[in-house]
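Note that one protein chain is taken out, while the other chains of the complex remain in position.
First chain written, first letter: the chains are A, B, C and D, and each begins at residue 1.
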Amino acid sequence: MDFIVAGIVKAFQLLLQGDRETYSAVLATVQVSSLSMSVSLLIGIPLGYCLGYADFPGRRSIRTVVDTMLSLPTVFIGLLVYAFISNRGPLGEYGLLFTLSGIAVGQAILALPIVIALTATAVESLDRPLRLTLLSLGASGRQVFLTSIWEARLGLLVAAVTATGRVLTEVGISMMVGGNIKWHTRTITTAIALETNKGQFATGIALGLVLLAIAFAVNLSLSFLRRRA
Amino acid sequence: MDFIVAGIVKAFQLLLQGDRETYSAVLATVQVSSLSMSVSLLIGIPLGYCLGYADFPGRRSIRTVVDTMLSLPTVFIGLLVYAFISNRGPLGEYGLLFTLSGIAVGQAILALPIVIALTATAVESLDRPLRLTLLSLGASGRQVFLTSIWEARLGLLVAAVTATGRVLTEVGISMMVGGNIKWHTRTITTAIALETNKGQFATGIALGLVLLAIAFAVNLSLSFLRRRA
Amino acid sequence: MDTILRMREVRYTYNGRPILDIGELDIARASITGLAGPNGSGKTTLLKLLSGVEKPASGSVSFMAANTTRSSENTVRQRLCLLPQEPFLLRRRVYDNIAYGLRIRGGRGDLAGYIHEALELVGLDSSFAGRRWNELSGGEAQRVCLAARLVLRPDCLMLDEPTASVDMESARCIRRAVLLARREWGTTLIIASHHRSWLNDICDRIIYLYNGRILACSFDNILTGPWETVDRSTVGCRLSDGQMVYACKPVHTAGSAIVSFSDLDASGPVQERNIKSLQGMINSITLDNKQDVPQAVVSCGDQRFMIKMNGDAQGAKQFWPGQTVTLHYSPEEITWLEK
Amino acid sequence: MDTILRMREVRYTYNGRPILDIGELDIARASITGLAGPNGSGKTTLLKLLSGVEKPASGSVSFMAANTTRSSENTVRQRLCLLPQEPFLLRRRVYDNIAYGLRIRGGRGDLAGYIHEALELVGLDSSFAGRRWNELSGGEAQRVCLAARLVLRPDCLMLDEPTASVDMESARCIRRAVLLARREWGTTLIIASHHRSWLNDICDRIIYLYNGRILACSFDNILTGPWETVDRSTVGCRLSDGQMVYACKPVHTAGSAIVSFSDLDASGPVQERNIKSLQGMINSITLDNKQDVPQAVVSCGDQRFMIKMNGDAQGAKQFWPGQTVTLHYSPEEITWLEK
Partner (left out) sequence: SQPGYGADQQLLLATTTSTDNTGLLDYLVPQFTEKTGIQVKWVATGTGKALKLGENCDADVLMVHAPEAEKTYVEAGFGVNRRQIMYNDFVFIGPESDPAKIKGRDVCASLKAIMEKKAVFASRGDNSGTNKKEISLWTTCTETVPEKQPWYLQTGQGMLATINMAAERGGYTMTDRGTFIKYEANHNGSPPLRIVVEGDDSLMNQYSVIEVNPARCPKVQNESARSFGDWLVSAEGQKAIGSFRLLDKQLFTPNAGN
């Protein structure tokens, strides 16, 4: 129990005294998760919209596949990405291994099913007459898309928040693809895993609190979006 | 790359030849995730409903807190639970450390914010006149709850599926609280982590596929619920 | 009077804007009460308060002396039933939609008999029971919603625009169903509608709402202005055909006024102090099923006025649609409406 | 005729159930067309097809020779505009709801002028612009939806029950707006409504739909049966007052028939071969604003029949509401409707 208290104290120390290692990990975390979230939202929202709106044969099967993809273990994704970007892999020449970009690729794969599944649900549960109303006002396909997305923004916000939570907290991909290299690809979560393995439980707790602080800052700014909704 | 192919082959071997270690891990995974999902759904759905339906001061703040909890790192949860159920912790006497029940406690904490946040969103995006209609038909508070939940079942399904994905794939809690003890608390994900650590990438891939097979089976049975919706 | 619903000093606001202000309202058991009033006058709000779905900001609403808004009184709420203005169906088959209310009241087993009977009451054949909620036209959905209320046989049934998108045949059907409910089950009914002739036809009493208040009189002949000052004590409202309606200057500059016409006259204007007249053409003459007094609708330009004709049906003999007539009114008897 | 909308051999089905079957329909530019028919007759479906929101299963719909359903033809779709039956507002302020259509057409900057003008057309004052979507009564929401269409000044405007939950004053307001749109902007209008007198009043032409087909004639006097066999060649439908309406046996046992009455007669039944008669009481006599022919509604028990009176307004002089009259019809001239 005492290490929890010690961890809380330490969290303040790390943040306030500007521990360089911690800040390096914070920076890496923020960079890599912004990158992966941007990619997955950009790809996932349109795909989720199609899955939620359009009625095509095989739609439910695709839905089941996407839902299954929600259970992709991070280490598994890490291994797959590693296989491709390792020096001996087909994409080895791009030098993505042990870089933040490499991690972002894996994290985008991790976040994508969440964004797609939750966007599809948000779009599905839009008010029933919305589409008819927009069409009746002469909206084009693109405009129907944009307005529906805007009307579904609460659901999309949750999709984004959930995916961000997933990406921020994953360890397997960052370890496998990023290599947890100190000063370079060490993120907060890989640092937590490392410290815990070292038996430095208090530091683990402290770093976890640092991550929560980041998440809180993100969610606090998003909650203004919610207010305007 | 070749280990991916080898992994696919191996996945079939493991499943078809009834590898005992694999089945033990499958069993542990299924047991622990069913337990944690039941607990988190049972607690999370009513809480999410309140958060989505009721209008009370501080609601948005609670929402932000829940959203932040989506970013609880698994190792962090693992450490917290460990602190409580360690022999020197306040709940040490119950002997939960290195047991499946212990893992389930941690996983329930992991799944809870997801269930709450997604339930609240599903309830919020119910058709606008639903509540008025139910009240006008004389439904009591409990009946309004049950019917709203039923009408929001698509959203709840997604909440459950997302949380299940999270629980099935987490490593940190199972490692920290379960200890990855062979034949006892070794789940598929901790086995993947172990094999990957040993450099047995093919086995890692194979076990990942086994996990996906479980997830697929779960989602396939849930997709019948979706059909009836 | 055997009062089933009683409202006292009820005030209701949305975001601080006062919407409803009812001093006293009693609904007699087994009566049919109409609720008329322009858009936004508070009909829907009043029905929601009466049915206990919403709570008043202040004041009391009681059902057979039990308070309707206390949620513990769920059994009370189950004896009241509201048809909301917007027809809304659960995402189920029509059958299950109608069965819903029965089920939450503990109805089990085969409810088909009740459900088909209710469908028949609203003029839908029983094949509709198998349709899904989204396989209905607007008017069909509206009628299914009504059937879902009728099947419950509540003590008190409140209908918010039951005939809004319903065809004429079905409007008659609903009329029959309403009368049957009162006759067979002793149901008390409160019905809000813009369908005035339909409402007149079935109601024992009509309550006129305007700006959230109950008016003492009918307000068929409402003039919304603009009013121009004619002289120190008189204002006037110009109709689209150039005629002017005069009124005594109100205390405060209010917007709308109710004109009551004393009579219809086939001859020209009279020369009497304090009596003014308008020229118009009879548009229609109608006899209510119940009331023996014929009513004429007279149009003066764009404006239409409704006038109860003196005497019985025979009195209408001397008038015919298309005829030019004179309407008499006294500028002093104009009622100003509070904004 | 300058045809703006053309429909040919259009068929539409829901899950295999045929809903609409229109051989040929042409809408003239700047005309006002009414769409009447009982619930479920296909009015809404027809409007959706005409506005290009839905695609027909087979057949063609074209707008000024361009196919409306090809989504690439987005500019065509923007010149057509539909007011859906269910009023629906986006979760924004009223202002933004009305501005939405303007914005997707590229409208930028200050649209307040247009928006207040549109609100005024539907009889709402400009303070409504600042309200949120959920701060409106049913009729107000309906009128905001209409305003959001009027503001676009489309070439062709289709209104699905614009007056459904709107008060009488606003119904007149909408009538004025519709006429103004045609006069000022040359808008073509197609209006579905159950409000028959309102529809008669403003339409150049009324299309009667029944079971998804266009009827050649008006169908005010529909008898839905049940029909009992009277003799080998005749069937009859018993009214609630005991009288029987006779009809020649149809080829197939259809459900409904349209009765057309040749005339109203103040004297008793005639004794002519092939002419039958019914006794009833005049309920109302109405003169359309446009048409000079007065119409009477005669009730026989529960059933009400509408009869155009022969001659001009003066011909109505001999009748008055409350009077008992005889209606004449020929059993052979009854039109059977296909189920």
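In the analysis below, a residue touches a chain if its C-beta (ideal position, glycine included) is under 8 Å from a C-beta of that chain, and two chains touch if they have at least 3 such contacts.
Treat the numbers as computed from the prediction; the structure is a model and nothing was measured.
**Q** Shown chains touched by the missing chain?
**A** Within the full complex, the chain not displayed touches A, B.
**Q** Kindly state which of the options A:175, A:188 or A:209 is in contact with the chain not pictured.
**A** That would be A:175, which touches the missing chain.
**Q** Kindly state which of the options B:5, B:42 or B:181 is in contact with the chain not pictured.
**A** Looking across B:5, B:42 or B:181, the contact with the absent chain belongs to B:181.
**Q** Could you tell me which of A:14, A:77, A:100 or A:194 touches the chain that is not displayed?
**A** Candidates A:14, A:77, A:100 or A:194; residue touching the omitted chain: A:194.
**Q** Determine and list the subunit B residues touching the chain excluded from the picture.
**A** Contacting residues on subunit B, toward the hidden partner: 86-88, 92, 97-98, 179-182, 184, 194, 196-200.
**Q** Residues of subunit A in contact with the chain that isn't shown?
**A** Residues of subunit A in touch with the missing chain: 86-87, 97-98, 175-176, 179-183, 186, 190-191, 193-194, 196-201.
In this section, only the chains that are shown with their structure count from here on.
**Q** Whole-Å distance, subunit A centre to subunit C centre, using C-alpha means?
**A** Computed value for the inter-centroid distance: 56 Å.
**Q** What's the distance between the Cα centroids of subunit A and subunit D, rounded to whole Å?
**A** The separation of the two C-alpha centroids amounts to 54 Å.
**Q** Of all residues in subunit C, which are in touch with two or more distinct other chains?
**A** 86
**Q** Could you pull out the residues of subunit A that touch at least 2 other chains?
**A** 127-128
**Q** How would one label the connectivity among the chains shown: line, ring, star, complete, or other?
**A** Looks like a ring, each chain touching just two neighbours.
**Q** Between which chains is there touch?
**A** Result of the pairwise touch check is A-B, A-D, B-C, C-D.
**Q** Going by the contact rule set out above, which residues of subunit A touch subunit D in the complex?
**A** On the subunit A side, the touching residues are 127, 129-130, 132-133, 135-141, 143, 147, 151, 229.
**Q** Within their complex, state which residues of subunit D touch subunit C.
**A** Spelled out, the residues of subunit D in touch with subunit C are 14-15, 37-40, 43-44, 85-86, 135-140, 143, 160-161, 164-170, 172, 176, 194, 196, 222, 224, 282-287, 289, 292, 294, 299, 302, 304, 312-314, 316-317, 319-323.
**Q** Contact residues on subunit B for subunit A in the complex?
**A** Listed in rising order, the residues of subunit B that touch subunit A are 1, 3-4, 7, 60, 63-64, 67-68, 70-76, 78-80, 82-84, 88-90, 113-114, 117-118, 121-122, 124-128, 152, 154-155, 158, 161-162, 164-166, 168-169, 171-172, 176, 188-189, 192-193, 196, 201, 204-205, 208-209, 211-212, 214-216, 219-220, 222-223, 226-227.
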